[in-house]
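I'd like to ask you about the structure that follows.
Just one protein chain is left out here, and the rest sit where they should.
Let's turn to chain A:
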């Protein structure tokens, strides 16, 4: 299951993780993506996650459910998730097929997603002396 090159990357940016999917993932790769990401949230003590799906021109029901699940899991592990970069065609196809991202917030692109996280994540008060 963990064989082959990784088709996604998870980068750390301050208190956030930026996870980009580079190409269409099959189901086992999606599961791997989910496991890696949820693990990294804990190990990096991330407060927010941006999942960038701009490279995808199709999102099937399993993929959108996985994204929704990641959102829920991340929330349980203390991070807010934002999905960014859903293409117009993909967005409409998802709605047509009755899929949505549940409670997970969506934003236009990475920049927007980070801004969205900033508004959601109230930074812990800096220790003053």
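Points worth noting:
As a convention for this text, a residue touches a chain if its C-beta (ideal position, glycine included) is under 8 Å from a C-beta of that chain, and two chains touch if they have at least 3 such contacts; residues count from 1.
By our rule, contacts and distances are computed from a predicted model.
From the set "RsbT co-antagonist protein RsbR", "Diguanylate cyclase", "NitT/TauT family transport system ATP-binding protein" or "Amino acid/amide ABC transporter membrane protein 1 (HAAT family)", the protein name that UniProt assigns to the chain left out of the figure is "RsbT co-antagonist protein RsbR". Shown as candidates are A:29, A:66, A:81 or A:106; the residue that touches the absent chain is A:106.
Chain A residues in contact with the hidden partner, per the touch definition given at the top, are 84, 86-92, 94-96, 100-101, 106-109, 112-113, 116.
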